[in-house]
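Missing here: one protein chain of the complex. Every other protein chain is in place.
Now for subunit A:
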Amino acid sequence: MKASTTDTATEPTANQADPADAADAAGTANTADTTDTRNTGGIVNTAGTTGTAGASDTPRSTAEHAADAGTSASVAPPGAATPGAATPGTAPPAASGTTRTGTTAAGRLVALGRAELTLLLRNRTALFVALLMPVAMVVALRGTLGGMDLSGAGLSLGEALMTGGIGMVLILVVYLNLTSALVARREELVLKRLRTGELSDVEILAGTALPAAALALAQIALMVVAGVVLLGTDAPRRPEFLVAGTVLGTVVMTALAAATSAITRTVESAQITTLPLFLVSAGGSGLFIPLGMLPDRVASVCELLPLTGVMRLVEAGVSGGADTAQLTGDALGAVAWTVISVFAVRRWFRWEPRR
């Protein structure tokens, strides 16, 4: 199989990728140059290595070779019919798992997460939304909150900004970004292809979410540090609540993103389908307006929103004003939303485009 162009390695397309790619391209170009008949060579090699039952030079187990030998005599070299090969069908090689390097859930997640991270870094729009939008939102928030009397909410301006900023990161970096990513992967038939491999369905979703979640957590950490160092805000008084809120928030947003992707047909329409949750959360879950500032009746309705419990936890972590019973209820609310989303995903999530 020769490439249609003779010298593809020197084409600009091969070099426009990042330095790592260029290195890859250069490396392979070198090996390819050494042998003109590399294609047939490669194929013959395969037949050679997989066909030689005696040699233990490949990860393919000897049991598997024995199995081959049992049914296709033309491939099996003499001597392969050892007593161990008498019942080839009963000893499937892959099932033993000892001779082949199996994969672990963690390994699979890392492999998929790494690829997704590469994709996120190469997607300018997504990167812009993820990196700059939260900052812009915090600046806008500062303008709004600056003129308000926050004493009713029991927060300083810095604390209110930090709380709102964390909420923004959760919704912009995890929810918006992941909804688009899942829709894109589905429409590109990537999800369907992944489902033919060893990854479980949950691993596919988790692996896809991994970079966005990691990025969000990093940004939140950065935001807390920046708040303390640059704005002179007090360090979070109850970091354990902050961590709990952030982690729960990431989980809820991931599950909701998967659920939202089910009703989103194209990457473009994701901007619309994600809007309701964005607006409702911004207004009612304490992103723009601190929860304590809402009128009581409105507040009791807003308590039912997906992000409200999470934001309460975050606020308590930042300001230290905590009522344990109340916070337990908030955490349970977030868990309930996760359960609802997981149910919705199981019921409606689509792994391939509608035809």
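Here is the rule we use: a contact is a pair of C-beta atoms (placed from the backbone, for glycine too) under 8 Å apart; a residue touches a chain by one contact, two chains touch by 3 or more; residues count from 1.
The rule is short, and it goes like this: contacts and distances are computed from a predicted model.
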Leaving aside the chains you can see, what is the UniProt protein name of the one that's missing? Options: "Transcriptional regulator", "Quinol oxidase subunit 4", "Sigma-70 family RNA polymerase sigma factor" or "ABC transporter ATP-binding protein". "ABC transporter ATP-binding protein"
Sites on subunit A contacted by the missing partner chain, in the whole complex: 1-4, 8-9, 13-14, 17, 21-22, 24-26, 28-29, 31-32, 38-39, 42-44, 46-47, 50-51, 58-60, 64-65, 67-72, 74-75, 87-90, 92-95, 97, 100-103, 107-108, 110-112, 114-115, 118-119, 122-123, 185, 188-200
